[in-house]
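As you look at this complex, bear in mind that one protein chain is not there, while each of the others sits in place.
Moving on to subunit A:
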Amino acid sequence: MKTSATSSPILEVRDLYKTYRLPRRQELKAVDGVSFSVMPGEVLGVVGESGCGKSSLGRCLLRLAPATSGQIVFERGDITHLPERTLRPLRQRMQMVFQDSYASLNPRRRIGDLLAEPLKVHPDAKGRKRSSAEITTRLHELMELVSLPITALARYPHEFSGGQRQRINIARALALSPRLIIADEPVSALDVSVQAQIINLFADLQKQLGLTYIFVAHDLAVVRQISNRVAVMYLGRIVEIGDTDSVLHTPAHPYTAALTAAIPRPVTGLARPVPLQGDVPSPINRPSGCRFHTRCPYVQTRCKQEDPALHAIHPNGHEVACHFPL
């Protein structure tokens, strides 16, 4: 979706770091200098393999984990160091959906109670407490938005299938009409046939309510289906970002190219690409220079010494962190 040039980003991240301290003075740089911005109504997909920092990034953005340094600007206000009290009203405008639909719901409470909770905690737009009639109306609206029957409100989480539970989680995230939703692997625990339903639901709600998503996932095909822009992460850093089609069809970073090639297609008779060798290095001892140089088929001397910065390679905003883009 194109946004007008005059509007300002809904979220801006500048040089974000998240470092975890480990025993023996070791450090794990989960997020290692990440900058990007998201415009209102945009869907930014964040992809990468396990340990690349994509979940840590999502949690830092919502202040579920404190950032070590850097800046997070949400709707023009810096929220990086806001005290919890000041942050609380802002939380209505940014919500999260997690991977484990069952762990996200209290098994001992009915769906109606779970969904009413945020409506009771937060006052409405005019600063008033919501009446129980208002809450009931809203609950009915939410059920309709996620295509669940009203009767679901009186039932418990274990009575639903994985796909239905993820609908409930989405309904809860929508309860306070947020502008930004960060979804961390929201469909990866679901079976393919159900996964497609939930991806469609995310897409429908985005259009219907004009939402902005940051959609974190390891599955490139899922991310491609839902995103306008894609950021590819490797060992804590964005190595490539841009328009979805540009990044996935004409990847400029050798890692993006290897990642897209490695995914098995549900079609037979295709030539198999040469797989990338080795494993992702440990984020505790990440390689010098370009962090991908240990596995890169095109590695040169410069790559081992100099860490490449993200730079634009196309006027459409396609950026890559590579000395020798493809």
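Methods note: contacts are C-beta pairs under 8 Å (C-beta built on N, C-alpha and C of every residue); 3 or more make two chains touch, one makes a residue touch a chain; residues count from 1.
Please note the rule applied: contacts and distances are computed from a predicted model.
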Listed names "Oligopeptide transport ATP-binding protein", "Cell division protein FtsW", "Deoxyribose-phosphate aldolase" or "tRNA modification GTPase MnmE", matching UniProt entry of the absent chain: "Oligopeptide transport ATP-binding protein"
Of A:65, A:90 or A:194, the residue in touch with the unshown chain: A:194
Residue of A:69, A:86, A:132 or A:161 touching the missing chain in the full complex: A:161
Full-complex contact with the absent chain, from A:93, A:110, A:130 or A:218: A:218
Option from A:248, A:290 or A:310 whose C-beta touches the chain left out: A:248
Interface with the unshown chain - residue positions in subunit A: 49-50, 161-164, 191-197, 199-200, 203, 218, 220-222, 224-225, 248-249, 258-260, 262-270, 272-273, 275-277, 279-280, 295
